[in-house]
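Apart from one protein chain that is not included, each protein chain of the complex appears where it belongs.
Take a look at chain A:
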Amino acid sequence: MTGDGRPMPRYIRHAAAFCALLLLALLVNATRLQIVQVRSYDENPANRRQTIARYGQPRGDILVGGSPVTGSRDSGENLRYERTYRYGPLYAPVTGFASQTYGTTLLENAEDDLLSGTDPMLSPLPLWNDLTRARNPGGNVVTTLDAIAQQAAYDGLGDRRGAVAAVEPSTGRILALVSTPSYDPQELSGTDKAVAKAWARLNGAADRPMLNRAVRQTYPPGSTFKVVTAAAALDAGVVEDLDAPLKAPDPYRLPGSSARLTNSVDDCAGASLRYAFAWSCNTVFAKLGVDVGLADMARTASGFGFDEPGPRIPFPVSTSTFGSGLDQAQLALSSIGQFDTRATPLQMAMIAAAVANGGSVRAPHLVERTTTAAGTPVSTTGPRAESRAMNPSTARLLRELMTDAVRKGTGRKVAVPGAEVGGKSGTAQHGIGNAGTPYAWFISWARARDAVEPAVAVAVVVEDAAADRGEISGGGDAAPIARAVMKAVLD
């Protein structure tokens, strides 16, 4: 049969070799696809697997005072677990939202890897997960917030637009971060039509409930900025004695301009720094800023954090500005917290904290530590970097000025029995021709009588202060909120 010289078995073997070659090609290609080039396919934006896996397990929780303020709900949909919030509007300026449709913001965004379980630190054996392609359960984020202080701030603001930031001066731990009006981030969890509707409504609302006023909005700080001006004057040696009369006229004609600056209180002409601070004399501080000079003013302001990139707490905070290239008249206005000076409420809380902490600023932060789902620590926030904003002696004098302002000046409403409290009110004018309703400000700190260090520094801003345009409105509208927050921390 094969004697004809055309050995069929040989050709069969050749054909078999060809089939083996096809098999080899399939195996090599499968290895390329499943091992070598895996990453490029996994990370292709149109590949929904990462999204499905991300929502395929309950998200880790954000904790305040030991108990979670977030949760997860099994929706049974393709993107399975939806975020829930126990006290949505109260903590919205901290948590942000975690939406299937609109992504994440704030802590939900900054700690997303940990919460969603992709952080390699969550795994005891990181390479093992690469092999099995498994995901760790989401970790938890423990915040520095004080639940009672947060609630006090939120209740204090009530229906009004505004924000509160409170920090622990000696550490930079953020104790309260509130913005009103707020919203319930849970409305954005999921993929259904209601989510899109809520998104449109929240974005279209005139009072912008999703704006985090405590860290993402800057306001003219008004008279609260006088703390910075006083610090600059004391550091630069322009003022040496708190009780020495300063030669500021009333009204004060802005240098190089015909505009005249007046006060809403009496006896500012020739007043001392102590009197001018307690009663918030614009004329005195405008002149002081000019006397200190632009360079020293700007240096002190930047020491407090102005014109520096805002801190990350861990989500970014907007930059507060003092301004550069100012002429003398602009410098005079900037020194009383007007013109281009703008600050976030958190920045103003840091100013109060710097005074309370002997002149140095601790970087503010919201996250105490992160843990695995089982509670094993993943990372802990150590002592944060400290930067000096003013000399310790200056800080001591400013503490005196701020306690005086509370004892007998514009800040009487914040006095807390059994505690040393220092404060400064402010009413910032804004809008074209200063036509807008002024912003009422109050910044303060408090130390329990039996404590070594002040336990809390707070800044409050109320946008629609329903008051006349006097300096007092800062002390009137914002001060009670500051007091409630401080009292909550001290108790």
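Just so it is clear, a contact is a pair of C-beta atoms (placed from the backbone, for glycine too) under 8 Å apart; a residue touches a chain by one contact, two chains touch by 3 or more; residues count from 1.
By definition in this document, contacts and distances are computed from a predicted model.
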Missing subunit (named according to UniProt) among the choices "Cell division protein FtsW", "ABC-2 type transport system permease protein", "Gluconate 2-dehydrogenase subunit 3" or "Na+/H+ antiporter subunit C": "Cell division protein FtsW"
Positions on chain A contacted by the hidden chain, ascending: 1-2, 4, 6-16, 18-20, 22-23, 25-27, 29-31, 33-35, 37-38, 41-42, 44-49, 52, 131-133
